[in-house]
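Right, I'll just put the structure down here and ask away after.
Every protein chain of the complex appears in place save one, which is left out.
First chain written, first letter: the chains are A, B and C, and each begins at residue 1.
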Amino acid sequence: GQGIGKRSISLASTSMAAPPAGIFPPRNILIVNKLRTDPVVKAIDELLIHVRSTYPEVQIYAENRPDIPEGVQAWKPGPSSPDIDLVVTLGGDGTILHAASLFSKGAVPPVLSFSMGTLGFLLPFHIDDFVKSLEAVFLGKATILNRMRLTCTFYDKDGNRKGDDEDRWQVMNEIALHRGASPHLNTIDIFVDGQHLTEAVSDGIIVSTPTGSTAYSLSAGGPIVHPSLAALVLVPICPRSLSFRPLVFPRGSVIRLQIGGRSRASAGVSMDGRSSLVLDPGDSVTVHASPYPVPCINRSSIVEDGVGRGAGREEHVDGDGKQVGG
Amino acid sequence: GQGIGKRSISLASTSMAAPPAGIFPPRNILIVNKLRTDPVVKAIDELLIHVRSTYPEVQIYAENRPDIPEGVQAWKPGPSSPDIDLVVTLGGDGTILHAASLFSKGAVPPVLSFSMGTLGFLLPFHIDDFVKSLEAVFLGKATILNRMRLTCTFYDKDGNRKGDDEDRWQVMNEIALHRGASPHLNTIDIFVDGQHLTEAVSDGIIVSTPTGSTAYSLSAGGPIVHPSLAALVLVPICPRSLSFRPLVFPRGSVIRLQIGGRSRASAGVSMDGRSSLVLDPGDSVTVHASPYPVPCINRSSIVEDGVGRGAGREEHVDGDGKQVGG
Amino acid sequence: GQGIGKRSISLASTSMAAPPAGIFPPRNILIVNKLRTDPVVKAIDELLIHVRSTYPEVQIYAENRPDIPEGVQAWKPGPSSPDIDLVVTLGGDGTILHAASLFSKGAVPPVLSFSMGTLGFLLPFHIDDFVKSLEAVFLGKATILNRMRLTCTFYDKDGNRKGDDEDRWQVMNEIALHRGASPHLNTIDIFVDGQHLTEAVSDGIIVSTPTGSTAYSLSAGGPIVHPSLAALVLVPICPRSLSFRPLVFPRGSVIRLQIGGRSRASAGVSMDGRSSLVLDPGDSVTVHASPYPVPCINRSSIVEDGVGRGAGREEHVDGDGKQVGG
Partner (left out) sequence: GQGIGKRSISLASTSMAAPPAGIFPPRNILIVNKLRTDPVVKAIDELLIHVRSTYPEVQIYAENRPDIPEGVQAWKPGPSSPDIDLVVTLGGDGTILHAASLFSKGAVPPVLSFSMGTLGFLLPFHIDDFVKSLEAVFLGKATILNRMRLTCTFYDKDGNRKGDDEDRWQVMNEIALHRGASPHLNTIDIFVDGQHLTEAVSDGIIVSTPTGSTAYSLSAGGPIVHPSLAALVLVPICPRSLSFRPLVFPRGSVIRLQIGGRSRASAGVSMDGRSSLVLDPGDSVTVHASPYPVPCINRSSIVEDGVGRGAGREEHVDGDGKQVGG
């Protein structure tokens, strides 16, 4: 998806956030990349040299993969791993989504994202600006946009949790239920705050965050929601009823989607574009705002031309570390 | 407009509201009707008889019109008029909008609205239930949904206020700018919180409340916004650019619409469906959430079948008058 | 899908049609039903009794299934089977689609369709009217609406036909390509009359007939096309580009959809709601108007209340059999 909001809406931080994880100035930095293309490899090399010389006290980590750069320590999610104070991503929006998914059980450290070329929807910095960007972060000049995530919990027809009890999903863009390859439409009962809203007959249902409102939700006909508004967007995919229009709910709403008992199709679930489980008739998922947003470091406070500069409503990452540190 | 949300979304009160005007239990009741059809005349007669016998201490007022019912005192907006504790409307949604407009300068008393037949979008009570409804109000059992209004202020091209300095408009559904009978499209610069968002070339622009999201805004392609979410919806009318999609902003946003200096068309302004002034190139209007919502008495707390019953998040109008009283 | 057109647009026959198969008055009638519910069994029984007593010279056939009614001859598609002069369907729209699919290789006999209750989109007769309807057909009073079909031919990446050489598909509603359960969007190159129109990145693409324009195509945002207009409707499903809008092409157009070589997703194909093959990157399908429409007997000439009565432009099934006979 793409939209008017992608380049022109200024990003102001939300007030809903739990404080981000990590301390200030950052001690442990996690580098996240999905691809190992030449530009990415080169950018990581330069970044490592720069950080080691400029911020020698910093420990650098990367995901535990065969291609981990020399001198970088392996890191994986889990309680015994070192706490991360800053995540640096190199790549596109998908890399940011992946980084967020590494902290799917709790608070996410501030994320400083660099694109390798074209600017993504999530408004990263260009890699050529990495020296200036890191400096802003270490000097406490960066501001944060807390991007809302959704917590998704799955249940079988008897109301038992599906999957590991620890296993609640956090999504940054959207959760989508879709009939997939089934020739039949889904019948999905939608409940909001415990009340039955409607029985939707459609290809599927999207519940998106404001961040995700410019992605799949937009393609399906949804509105663009300012990222500083805490809201859930529910959009039907090719609904049979023309009067079933996109809906916007307040942050506190709990949306439950239950595959109708008489639905002829199961629903595949995809979260942030990754397929996961399948919901059979009677199964359900509840979706509500996550207590753990993704604190994205905001380009507006660093880029000097004022692109995306917020209207004085951004939280400041000041020297005493109240915002990103603490 | 009409939509899925009209009958099925439960109405929970918002937390943003200034306390409604009026005291509890109500002493001064204002009856508002637009038409004097036979059913309305008959209903007012029955209502008067019932109120006089059941709540003899109550004073009853009506707008100062030639057809004012016998024994009812004339009332008009203004600082020297008696304070109203409860507004009772008889008619459709237009009557509720009219009632709200009588309090366009400040706080609105709680509104108890009766439809004469078909149920309107604003979820009134049926007139046949008036005895039970009034009883609930006087017993302090009614709950309130504070419906957000928009404050609209107009400026000429030099930045001077257009119209009386006192004259800020409060709208309950939407403000719409439209080229009207002009053969040329409007060019409108849209600013949000002081930043230029886009230059829109279109038939016009709608800014609606959540309440208005099921009215004109919906016909123009906007989403349905839950009335308990405090948000502004901006929807272009027949925009030339297909990528200009409906936008949802947080309550705190200030939207400014300025007719482009090179716009070949002026823009007529209509607020809640009533035409008012015309904006010429260079003129502008600012729109933001009003501090004075309309406190609508909520059917959910009274109707026993639970239709529209909120999920425990409604403010209660309790005996000590904290909610509707003062 | 549903739409304004379903009940209110009058159905006039198209001029594009090959003459329907069959002779007049009908000698061989094929009964088609999908379900064997009690109402269907009862209706078939009554129909058999009526036809045998009223039109004793008629032979009655049914598909060769275990539950074939007593005294009815088994029939299956193929060159050695008796020619059918009239198809009678009992059921919903799906039953009409199924009946049409039995004649997927060539001309279709006139179809007289009865619904068992609710009226479908394809405007069948109610089963209670079967005596009057059959009489109209045998008296040559029925009129025909030739509903366009689409011929679909599949190719692999080397341009070789996929499947049996005889195997061209005829669809009455639509062909849809969809990414199915893939997490990735389809990239589909669209060619019209040999020219590259665009590269579509989307969930999928629908090509529908005017008949199908009130079904899936409508849910995806397509227009309603009058069934007497010979046209192909191309509608993207959740396209990434907001400027990719539904397109309407003339009857003579040849549309080719080719899965992009760099598409990360294959495309599942469904035709009239039935899933069939999968197209991998490089594979393609060509779609054009079939020479064999489905000649549907038109309710307008029989139902006396004038619902759906055409504006004098329908072909008449007259006594010398030019239209349905021949």
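To be clear about the criterion, contacts are C-beta pairs under 8 Å (C-beta built on N, C-alpha and C of every residue); 3 or more make two chains touch, one makes a residue touch a chain.
These numbers come from a predicted model, not from an experiment.
**Q** One chain isn't shown here. Among A:Thr37, A:Asn64 or A:Ser243, which residue touches it?
**A** Reading the full complex, the residue touching the unseen chain is A:Ser243.
**Q** Which one, C:Pro56, C:Gly78, C:Gly159 or C:Gly194, makes contact with the chain that was left out?
**A** Of these options, the touching residue for the absent chain is C:Gly194.
**Q** Which parts of subunit C are in contact with the chain that was left out?
**A** Given the touch definition above, subunit C has residues 2-5, 8-10, 12, 192-198, 218, 222-226, 228-231, 233, 243-250, 252-253, 309, 311, 313 touching the missing chain.
**Q** Pick out the residues on subunit A that sit against the missing chain.
**A** 242-243, 245
**Q** Can you list where subunit B touches the absent chain?
**A** The missing chain touches subunit B at positions 1-3, 178, 180-184, 202-203, 216, 218-221, 237-242, 268, 270, 273-275.
Everything that follows uses one rule, which is that only the chains that are shown with their structure count from here on.
**Q** Is the contact between subunit A and subunit B built from the same residue numbers on each copy (over half shared) or from different ones (under half shared)?
**A** Since more than half of the residue numbers are used by both chains, the interface counts as same.
**Q** Of the chains shown, whose Cα mean is nearest the mean of all protein Cα atoms?
**A** Given all protein C-alpha atoms shown, the central chain works out to be A.
**Q** Between subunit A and subunit C, two copies of one chain sequence, what rotation angle (nearest 5 degrees) aligns their Cα atoms?
**A** To bring subunit A onto subunit C, one rotates by 180 degrees.
**Q** If you average the Cα atoms of subunit B and of subunit C to get two centres, how far apart are those centres in Å?
**A** Result: the chain centres lie 50 Å from each other.
**Q** Quick one: subunit A and subunit C, Cα centre-to-centre, how many Å?
**A** Each chain's C-alpha centroid was found; their separation is 45 Å.
**Q** Whole-Å distance, subunit A centre to subunit B centre, using C-alpha means?
**A** Their C-alpha centroids are separated by 36 Å.
**Q** Of all residues in subunit A, which are in touch with two or more distinct other chains?
**A** Touching at least two other chains: 2-3, 218, 241.
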